[in-house]
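Written below as structure tokens is the structure these notes are about.
Complex shown without one protein chain; remaining protein chains in place.
Every chain is named by a letter (A, B, C and D) in the order it is written, and numbering of its residues begins at 1.
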Amino acid sequence: MRAPNANEILLQVEGVALAFGGVRALRDVSFNVKKGEIRAIIGPNGAGKTSMLNVVNGFYHPNHGAITFKGSTRSKMQPFEAARGGIARTFQNVALFKGMSALDNIMAGRTLKVRRGLLWQALRYGPALAEEVEHRRKVEEIIDFLEIETIRKVPVGRLPYGLQKRVELGRALAMEPDLLLLDEPMAGMNVEEKEDMSRFIVDVNNHYGTTIALIEHDMAVVMDLSDRVAVLDHGVKIADGTPDEVKKSQAVIDAYLGVAH
Amino acid sequence: QNEQFIPILSYRTGPYAVNGAPYANGVVDYYNLINERDGGINGVKILTEECETGYATDKGVECYERLKSKGPTGAAFINPLSTGITFALTEKTATDKIPIITMGYGRADSKNGAVFAYNFPLLGTYWSAADLAIQQVAKELGGFDKLKGRKISLLYHDSPYGKEPIPMLQVLAQKYGFEFTPIPVTHPGVEQKSQWLAIRQNRPDYVLVWGWGVMNSTAIKEAAAVAYPRDKMIGVWWSGAEPDVTPAGDQATGYKALMLQHGAGKFPVHADIEKHIYAKGKGSTEPVKIGEVLYNRGMVNAMLGVEAIRKAQEKFGKKPLTGEQVRWGLENLVLTDTRIKELGFEGMLKPVSISCSDHEGARYGRVQQWDGKAWKVISDWSTADESLIEPLVTDVSAKYAAEKKIKPRDCAKET
Amino acid sequence: MLYREAGQFKATYAEDMAIFPIRQDRIALAVLLGIAFIGVPLLASFRIWPFSTDYLLWAILLPFLILALAAIGTNILVGYCGQISLGSGAFMAIGAYSAYKLATGIHIPLAWLGFAIAIPPLPVLASILLGGFMAAGAGILFGIPSLRIKGLYLAVATLAAQFFFDWAFLRLPWFTNYAPSGSVNAPELDFFGMVVRTPVERYLLCLTFATVMAVLAKNLVRGNLGRQWMAIRDMDIAAELIGIRPLYAKLTAFAVSSFVIGVAGALWAFVYLGSWEPLAFSIDRSLELLFMVIIGGLGSIMGSFIGAAFILIVPIMLNVIPTKLGLPLSTQAITHLQFIIFGSLICYLLIKEPHGFARLISIGKEKLRLWPFPY
Amino acid sequence: MIALGQFLEVLIGGLMSGVLYSLVALGFVLIFKASGVFNYAQGAMVLLAGLALVRALDLLVANGLPLWVAVILAIGFAAVIMAATAWLIERFVIGPLVNQDGLTLFMSTIGVTFVIESAAEMIFGSDVYPLRLFPTDAWFLFEGLFPGGILVNKLDVWGALIAGVLVAGLAVFFQRTKTGRALRAVADDHLAAHSVGIPISWIWFVVWLVAGLVALVAATVWGTKLGVQFSITFLALKALPVLIIGGLTSIPGAIVGGLIVGAGEKLAEVYLGPSIGGGIEYWFAYVLALAVLLLRPQGLFGERIIERV
Partner (left out) sequence: MSIAKVVVAATTEATALILSVNNIEVVYDHVILVLKGVSLEVPRGGIVALLGANGAGKTTTLKAVSNLLHAERGEVTKGSILFNGVEVKSLSPNDVVRRGCIQVMEGRRAFPHLTVEENILTGAFTRTDGKLAIAQDLERVYAYFPRLKERRSSTAGYTSGGEQQMCVIGRALMSRPKMILLDEPSMGLAPQIVEEIFEIVKDLNAKEGVSFLLAEQNTNMALRYASHGYILENGRVVMDGEAHALAANEDVKEFYLGVAGEKRKSYRDVKHYKRRKRWLA
């Protein structure tokens, strides 16, 4: 079961600053994610949350600061290196591969695990086929887990928004990541669907021990799920702590919540 | 089914249509004339089908494949109207035993009928043309010895067509001691500014033009723009028709071109065409265009084909013939002045005599000059110098034979 | 009722992953292959209609197979990997000329190094395949810009390859073995002592190539590499973030695509044209291939075949029909009409089904499955 | 001195002819900017405009009208033809393809190209029709300084002037007007543009019309240069590198691209060409374009390609 190891820090973000022209998306932000926890990042629109995730998985290169992941420190890396290191994510604006079926989308998540090269794949025989079947089996497990069996073969472009988000989660899970970054996984869902999604997140966290960093605007979800919450506003970290602590912080109430929750 | 099938590969669309269409019209009208006036060749009606190649080699091959076995006996011969297509078809036609008539174009080495049994580059190859052009230059300069040290450039369509004269011109440059510069123009030839700026800087004494389609008129206009004298330009016979000069307007005045024997104008046969075809509303173009250079060339070309069939019928009977039989007709075709007169082509054509060793049949040429309104013949007949061409033909065709493992025929034994 | 998968259960993933999971499709395919490999050659050798002349084989089936192969190559790059290329013609040319050089022997004197690269003439099959590899190499080279340049910009940039190779084969006499005309002849098609000459033999040769390469291509596109390509196509940023290396995915797509196109080019030159000049692989060819994959269906191997058939056959039909009907039009007008109809037909198809015949077929199948209910 | 004179001559000639390409490239930019359609048919539209113009002109002159009246009437006629074309294209091709991806739209314009080319030739004839609206002879400048002077073609100068005026006008139209803004919105997202009530069909008709008029202008210049004939359509291919160097969405970019391509390819052809075989300008322009794109993937002045997750 779930046992956040309080001492082991999986990800450490140190003094990260990021600017686009005049827009200072992040200003000297530091925070950490401990192994096995569910870590939430919240903040008003345009606070720099998505930018933070982008920095963590190498899509943005920070102007300052360093990122330590699994003990190795870097200021710059390429996205696929982050992926190889074990960071997976979902996106705020669904970023699925529109022309592919749900199954293929999730299978694509296994790319890093594929061993057989081009020629083997072209022959699709013997070991290559066996490998493909093995990946398929793993992916089917994920499909079962997310309860999307019926839509496996549907091109994702045709799926309603909520299911697309689920497929996206599946794709990230297929990478068997150590750290899973979720950018507003529950936007555009009704309560029931949010419940489902919450359950998936909690289960992933419990069963696979995957560490999760999560951006979400639904406070109920954030408060229920997360172990610790970091709050950003205008690129500055204004609070960090357990949900209860954060909820009470006046700075957070002013900048974000509006009313005390 | 007493019909002789003749395919017509033409181009009436695309960048070369301006030149392709009048030629095809001449061809079509002449075949119609034979049917309408004579009821066919000795009673064998001519059946034609056109296929649009757009002057593109692959389309040409496709057309050939489509049409080669039509009609009761298959195609009598094929006339691809493009040197590129000729190259692509040379081997196929030999296998299929269908003669390929390339009047005034095609591969120059195919004059050697011993190796190229099915190719007929009638009335003049590009090597003959190159020689005729240099003869004209020499004449204007006052003798072959004056060629020494001169600069002559060749502005050519960058395709098998344009490249064909280069080996011959190199031979000639060596012999007469002039400096020869080939200048390629990329298909289709609308953009020649840099070529002409280079010419302006290099100042050649003469520029030979081996162009086709829009390239010709553009060359003349660009020459005018850099003030290169037009009367120092000599075009090959495919660069000397009305559409090549009219777009340039006054700027074309003085421009010269070789003639593939005939020029523009009407001859007795045209009267027949007007009477039997156009009077009945069956013409394929506007009546004013009858007698244009390329129209006439189409007619000559069609006439030679028809006469070859007629000749072959003498041997094989008055019925539809196979390509192989027509080839015999071609190879034994002799047109005397009398016969040419009978056919109504007097003044358009000198005598022709084709044989196994000489598939060209004649290599006469003249030079015409555009005076702003019409083409004027400015030179007398001259003949390409065989002593220069023949060694090159022998040499190159022997190479081809070796490469293709063709055993040359012994022309002495052919009848 | 005929077209149902009811009652067909798949017990293993491998079965579910077959190319045609539905039995009816498999049967149709088997019949088609039977006709292609056995029926057609039989009919042709006994000269039974419609094969009483070589026309159908030579002028339609042969170019169809070769261009379909080239279309598969184009589809891999454009349809699967989303890299629009207007340079397919050039890669066909590279295949053709490399194969030609290899088949006739290569001699590069490197005087300043004191030796020469000399490769003796290679067998035809080796030349064709190596021609494909040369094209793949060039494809990789010209694919490198795709890492930075995207979309229509890339499309125009690929024209650099098109025009460069057009030029190179036209102007550098080495490629044409110094043929004065620039037009070259294919060597004899000798496959391990078996000389391919007749149309039927040529047809079978191309059919074999097309079938084998289509299967290999299909395997690739439904395997992991294919998924990488499609991921890059659909959303390259997300692909990168899940661990797909754009460099690898794009360059393999360029390589595989160019290889297939290169082989097709070599076949086009050796088997179909026999003698050719660079204009046979001009930009028009590139556009034609692009049409084939779009009309056929982007991202569909079978669509490539259908697209090739359509683009090839419609103009021929348009050409034949007016003569058959004996329309009283000038030949010029007929030719223009053909182009007008062809152009309109293309627009019509794109409007009717922007995803091509492949999609049309899958919708058709869907309808069949639901039949007799409309939805 | 001679060498310098020659260099200048090639350079100036190149710059000028580059601007002539820009005239065609402008039409591309217009349509792309306003609808995201990469219009391959632009070259065909130049042909159509040119044919309509020259045939009407010939007819009117033959009927004894004074030249200037005939020119005005003929231009009017050609403009009407272009308007009809724009309407037909919008109504039957581009309109129904709303919200499809760029490649499909691009291919559909190739289909349109076939139709326009053939219809134009069928209606107006397929010969070469000379057109003389501008002087085509040359000035020889600085004859005192350089032997033979530096050749500058008058037609090129006219072309450059016209292109300059067009660019200024169109640039203002796009950046400063409400319609200009709507056009750019449509190019970004057809569906969203629909949803805010931008009448896409009307907008597209206007844009294709303007592009048609630009084609007409190009036709007057190019028709004078080449004669009005089928080969004018090949200009489309010469305009493409110009287009992407400048950036598909930038009107001034079309001119700058033209200058770069023109000067680059002519210098390359004259100074580099002879040593490697000649005829290099076709690909040189594209390689130049490729090089520019590697530095700036959206062309020199094109809109940035947005990448965000």
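Throughout what follows, a contact is a pair of C-beta atoms (placed from the backbone, for glycine too) under 8 Å apart; a residue touches a chain by one contact, two chains touch by 3 or more.
Just so we're clear, the structure is a prediction, and the values are computed from it rather than from any experiment.
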Contacts of the hidden chain among displayed chains: A, C, D
Sole contact to the chain not displayed, among A:A19, A:A66, A:V133 or A:L257: A:L257
Hidden partner chain, touching residue among A:V33, A:A108, A:M189 or A:V246: A:M189
Sites on chain C contacted by the missing partner chain, in the whole complex: 363, 366-367, 370, 375
Touching residues on chain D - with respect to the absent chain: 98-99, 178, 181-182, 184-185, 187-201, 303-304, 306, 308
Residue numbers in chain A that touch the chain omitted from display: 20, 23, 43-47, 50-51, 92-93, 147, 158-163, 184, 187-196, 198-199, 202, 217, 219-221, 224-225, 256-258
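Assume only the chains that are shown with their structure count from here on.
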Chain nearest the overall C-alpha centroid of the shown protein atoms: C
Most distant chain from chain C, judged by the mean position of its C-alpha atoms: A
Best-connected chain pair, where connection means C-beta pairs in contact: C-D
Distance between the centres, which are taken as Cα means, of chain D and chain C, whole angstrom: 33
Per-residue overlap in chain D, given as positions that touch at least 2 other chains: 117-118, 121, 126, 277-279, 282, 309
Chain B: positions in contact with at least two other chains: 12-13, 21, 158, 184, 186
Interchain pairs in contact, sorted by label: A-C, A-D, B-C, B-D, C-D
Chain B - residues contacting chain C, complex: 10, 12-13, 21, 24, 28, 49-52, 56-58, 61-62, 65-66, 69, 83-84, 87-92, 107, 158-160, 163-164, 166-167, 184, 186-187, 284, 396, 403-404
Residue numbers on chain D that touch chain C, as the complex places them: 38, 92-93, 96-97, 100-104, 106-108, 110-115, 117-119, 121-122, 126, 237, 240-241, 243-244, 248, 276-280, 282-283, 286-287, 289-290, 293-294, 297-299, 302, 305, 307-309
Residue numbers on chain B that touch chain D, as the complex places them: 12-15, 17-18, 21, 158, 182-186, 188-191, 193-195, 197-198, 200-201, 213-214, 217-218, 221, 224-227, 243, 246-249, 251
